[in-house]
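Complex shown without one protein chain; remaining protein chains in place.
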Amino acid sequence: MIKICYIGGGSKNWARVFMGDLALEKGLGGEIALYDIDIYAANRNAKIGEFINKDERTISHFTYKVYDNLDMALLGANFVIISILPGTFKEMRSDVHAPEKYGIYQAVGDTVGPGGVLRAMRTVPIYEQFAKKISQICPDAWVINYTNPMSICTKALYDVFPNIKAFGCCHEVFHAQEFLTLVLKEQLGISATRKDIYTDASGINHFTWITSAKYKDIDLLKLIPPFMERFFEEGYFERGERFQFKTDPFAYGNKVKMDLFKKYGALAAAGDRHLVEFLPSSWYLKDPQMVKDWCYLLTTVDLREKMQKEQIEESEKLASGEKKFQLKSSGEEGVLIIKALLGMGDLITNVNMPNHGQMSQMPKGSIVETNCVFSNDHISPVYSKPLPLAVKNLVYQNLTNIDLTYEGIKQRDLNKIFLAFINQPLLSTLTQEESKNLFKEMCYNTKEYLAPFYDLDKFFG
Amino acid sequence: MIKICYIGGGSKNWARVFMGDLALEKGLGGEIALYDIDIYAANRNAKIGEFINKDERTISHFTYKVYDNLDMALLGANFVIISILPGTFKEMRSDVHAPEKYGIYQAVGDTVGPGGVLRAMRTVPIYEQFAKKISQICPDAWVINYTNPMSICTKALYDVFPNIKAFGCCHEVFHAQEFLTLVLKEQLGISATRKDIYTDASGINHFTWITSAKYKDIDLLKLIPPFMERFFEEGYFERGERFQFKTDPFAYGNKVKMDLFKKYGALAAAGDRHLVEFLPSSWYLKDPQMVKDWCYLLTTVDLREKMQKEQIEESEKLASGEKKFQLKSSGEEGVLIIKALLGMGDLITNVNMPNHGQMSQMPKGSIVETNCVFSNDHISPVYSKPLPLAVKNLVYQNLTNIDLTYEGIKQRDLNKIFLAFINQPLLSTLTQEESKNLFKEMCYNTKEYLAPFYDLDKFFG
Amino acid sequence: MIKICYIGGGSKNWARVFMGDLALEKGLGGEIALYDIDIYAANRNAKIGEFINKDERTISHFTYKVYDNLDMALLGANFVIISILPGTFKEMRSDVHAPEKYGIYQAVGDTVGPGGVLRAMRTVPIYEQFAKKISQICPDAWVINYTNPMSICTKALYDVFPNIKAFGCCHEVFHAQEFLTLVLKEQLGISATRKDIYTDASGINHFTWITSAKYKDIDLLKLIPPFMERFFEEGYFERGERFQFKTDPFAYGNKVKMDLFKKYGALAAAGDRHLVEFLPSSWYLKDPQMVKDWCYLLTTVDLREKMQKEQIEESEKLASGEKKFQLKSSGEEGVLIIKALLGMGDLITNVNMPNHGQMSQMPKGSIVETNCVFSNDHISPVYSKPLPLAVKNLVYQNLTNIDLTYEGIKQRDLNKIFLAFINQPLLSTLTQEESKNLFKEMCYNTKEYLAPFYDLDKFFG
Partner (left out) sequence: MIKICYIGGGSKNWARVFMGDLALEKGLGGEIALYDIDIYAANRNAKIGEFINKDERTISHFTYKVYDNLDMALLGANFVIISILPGTFKEMRSDVHAPEKYGIYQAVGDTVGPGGVLRAMRTVPIYEQFAKKISQICPDAWVINYTNPMSICTKALYDVFPNIKAFGCCHEVFHAQEFLTLVLKEQLGISATRKDIYTDASGINHFTWITSAKYKDIDLLKLIPPFMERFFEEGYFERGERFQFKTDPFAYGNKVKMDLFKKYGALAAAGDRHLVEFLPSSWYLKDPQMVKDWCYLLTTVDLREKMQKEQIEESEKLASGEKKFQLKSSGEEGVLIIKALLGMGDLITNVNMPNHGQMSQMPKGSIVETNCVFSNDHISPVYSKPLPLAVKNLVYQNLTNIDLTYEGIKQRDLNKIFLAFINQPLLSTLTQEESKNLFKEMCYNTKEYLAPFYDLDKFFG
């Protein structure tokens, strides 16, 4: 019998995925404490939870309880899931689209680049509160973060409460593993799942790199060059139709990934839409035409807004019983990790943690993503072999920018944040004046969330 | 279909244990190449292998082939097992018993202390040859070492051939895990196997320490103090009768382990007979009476000789078919590791490897024993949490002595080896003159094996 | 009596500066072995040396001897000075000006950026030979490097011959120290020399940073903000007339330095012309107008050629006696360092050395510039306090690019060099295709020097 506190429990999609995964696992049970500033949405998910409990395929049953007070939600929690959206679509729109008039495009805009920095500025002060409350109310709970920017959120948790048992989960590496199974299929006709292959992935969230990959005695990285001869030109889409990316804004042709492999000899292990944001904008993001040439799309906030609307509509139907919830395993590993931490079998998977030495090339204490072993109430990072020097440079530059962003936010020092801002690879084409103007604009666009923490007028004068 | 080269394939006991384990695993097959300087013994084991192949319970069948040429045995090997005895009982007798006339007692004498140093002096030159041949003939083979002194043998392999894929296996930590299951049984009446509990063990071979241990939500280390109240006085024997240690020279009452736990708050994870050799002789090894008081026995070489005789007799019977080989799983993990390296499922277990940072308190490159993840053609050390400072001191002092012993042997520098010798905790009661005399005596006792490598007369004058 | 081997001894200017400095120091004497591929020029300097010997102000007299064989020049050397120009003005013209048609401007073009990379490609193979010869002929000699790119030349020396006693000298930090004395003079009316102030400077060559600076109990960095209020707008020229930079191509207004100080709170300790090359081109080097706005000039190769011609003419006059050599101390520290290494008093000054830990934020083994203590036959780096995170990021990114450049050159791997090339901050505005074209053009422009070492046709196809 465990208590799982879900912060952001009004989530339009992710919460029910998680609830479904839990229901399908054996040997669990207890309470899911749903907390959200949108309490209506949390109640909606609780209702969906009740339908899940009634589903005959459900193996583990939980009590779904909605809290309007975070302290109460945390009290007695064994696990804390955090998955929030800091701000509204208005702020997201500024993060993603404001830079466009300066010629700066972003495919996602939530990790690094101008959007990532601004999103971090809004999110960290919230996370500081989370960490403080956890340290006081449930210091022994395991904390699983899903919010972006992943590295900075995880950093904030550890910085405020160094003994926190936290880590950040992300599925991007899984996609790269699936890409490798497709390479295997295309080149040798062998069908395998990502669980069947071994990969050594390390780096930072959304910018991890696979330096070795094996299926049985087959070196998968060696299959990529001949695979590229066939598919590089038009891209290779792991799901759906070729050219699907022209209509599906989350699709991409892995052409960026292949191009990086050609140059660097290692496989960047995240979706192309994420990868491009860690590199100079002139490489893959110069303008919409270049984006198209590299076979991916820029995800607009309009689209995100439309999608959310649809998800809410679906949630309403599920909560009212108008539509039946389809129980199925999502392939996400959150629930497997929980089981491992409860002592129900070891698990090795990649998560985001402070660097204790698992990446020997990166500074101690910075947040890195590597394999970790999950055991009974225990997580241990697995040492990952050094990255090739050229890859290390790319990763290090972004990682240390993230550290600087965090330091600036922690100290509420806008100048320091600005130094991290102008050092973003995505902004390297701007003059200092342009960068300053853009930063100012983005700060004032989202000042509702920033003004309580940063003295904007003093800095921008 | 794999080829496993077994160096020391004439082994009187261990080889058939391994052959039996292999036979009981699914999905394996190929050749076992038995190499030994005692070719008669290797042939005997090959014959036993044939009986195993005929056994109806055997799942995986191998060709057992004897080689009188190491190069040929290594050619094409996917795995190399090394398990040798450097020297004869004559040399072992000097290692173990020569120090006694100086008042220095040893329970095992094969790891550290005067016996460990001398044994290392004989073994390393042989291992240098192994490493050289492996680098030339089968550089991609996985090399599993079972020979003691474990740390120094593993060090030699990596030092001569830095890209070697080697590690050292030892079962001592398993015994400590079993001890914990017995504590669980005695205190709470819960039966569990060592696989059911999670432990974080790290240190150096025969001197690892468990700093956390959990069965489900039970902290096993917290059970030890009340357990000690019941069992400390008379000792607790994990197998057989109480006081068995009085007759079984490998038995021990875990009293040293409990005493160290009282002081250090961590569980030394090896048999008491090994542990005492890493500490000042005045603590647990002052004289035979003290040994008895701490509920363990000194293993004499007479006894070892007698046991080997019996094993040979048994081997003869097994080889001739006079006696039937009893197929059963040994609980050793060697075969499981091989399967994991072949891509047949991940495995986490403790082995000896160069420190890449998995033990952040120890020097990089020294051989440490920690958990590692075995995957398809891949081994990754798992980061182990820092040892308590007092434990770290004990471990570090021994580890760095081992490094100095190795450096001296590598350079064939008897003075440097002597500096490692006098710095052994077991010898700290001797005057410098006594140490020098003892070292001289032990070197000349075993000069048959040392003279080809070290200029004894020049150093001892 | 010492022997100093001067590689590049035909130097048009620097050799005679050094010879003059030597002549004015007490307690020295021996042989100056001049070696140069331009033996005529070396002979010219030897003749100048004879005039120096005859000068009545000369304190220490040396024999000036010209060698046409490097081995002979090195034989018996106690010191080796290396100061060469790899290639001719033709190659330099390509380094500096070829990128301009891609909109990439360089003020110096010999350290990092496209010019720095190409110059390194020409220079390292020569330095590999130097290191090899030194290891064989005079392994105990102290080697002082003056050639750019400084970091990579020093790296090559240590990489080929790890026990070399080498370091790289550069006077750029001295200029920043002089700038600080001018700030002191302007703000408080106090006159001081750079020897009177204490500074903590660390970083990489041409991109070191001063994080603390004191004159008596005055914190000099605190004087900079009010100083900037007076001088930022129009720049501050340390020598000569205001606006001198418009005509003197080596002059600069320290405006970049002041701007960086405003942002980073630390003083970049090199001339502005160097500093701008370590930063995105959009910051200070976007186009000639921006250069002018920041009060410095781009040094053209035409100008360098003209200057060299004048220097040669002067050398001819000095060598023939038509003009008298003006003996005076140059302010360079090379000769003081030599005296310290000869045991004639300790000296603390900044030089370039492999990182042993003196910069704790930088990788071990990379070449860094920090204070070092020079003593009798001994050099010890001084630990320098950590740089502010934002500064560390800038320095690290360039340092690790340099390491990648070196690794590529060492391995003659044009793809790896290209990865370092496209990661140059100066090139971050170029598309990948533009970078590739530029790299190709620059390689073929200088192929006379590259083709013996790199397979250009294979890489560029």
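The chains carry the letters A, B and C, assigned in the order they are written, with residues numbered from 1 in each.
By definition in this document, contacts are C-beta pairs under 8 Å (C-beta built on N, C-alpha and C of every residue); 3 or more make two chains touch, one makes a residue touch a chain.
Just so it is clear, the structure is predicted and the values come from calculations on it, not from any experiment.
Asker: Using the contact definition given at the top, list the shown chains touched by the missing chain.
Answerer: Every shown chain touched by the left-out chain: B, C.
Asker: Among C:11, C:145, C:281 or C:358, which residue is in touch with the absent chain?
Answerer: C:358
Asker: Looking at the whole complex, which of C:132, C:185 or C:216 touches the chain that is not displayed?
Answerer: Spelled out, the listed residue whose C-beta touches the missing chain is C:216.
Asker: Check the options B:171, B:416 or B:447 and report the residue that touches the missing chain.
Answerer: B:416
Asker: So which of C:383, C:444 or C:459 would be touching the chain we can't see?
Answerer: In the full complex, the listed residue that touches the missing chain is C:383.
Asker: Under the stated touch rule, tell me which residues of chain C contact the chain that is not displayed.
Answerer: On the side of chain C, residues 197-198, 200, 212, 214-217, 342-343, 346, 348, 356-358, 360, 371, 373, 375-378, 380-385 touch the unshown chain.
Asker: So which bits of chain B touch the chain we can't see?
Answerer: 263-264, 280, 282-283, 286, 290, 361, 363, 389-390, 392-394, 396-397, 400-401, 403-404, 407, 415-416, 418-420, 422-423, 425, 428-432
We take it that only the chains that are shown with their structure count from here on.
Asker: Which chain maximises the distance between its CA centroid and that of chain C?
Answerer: Farthest by centroid: B.
Asker: In whole angstrom, what separates the CA-based centres of chain A and chain C?
Answerer: Averaging C-alpha atoms per chain gives centres 45 Å apart.
Asker: So, what's the distance in Å between the C-alpha centres of chain C and chain B?
Answerer: A distance of 56 Å separates the two centres.
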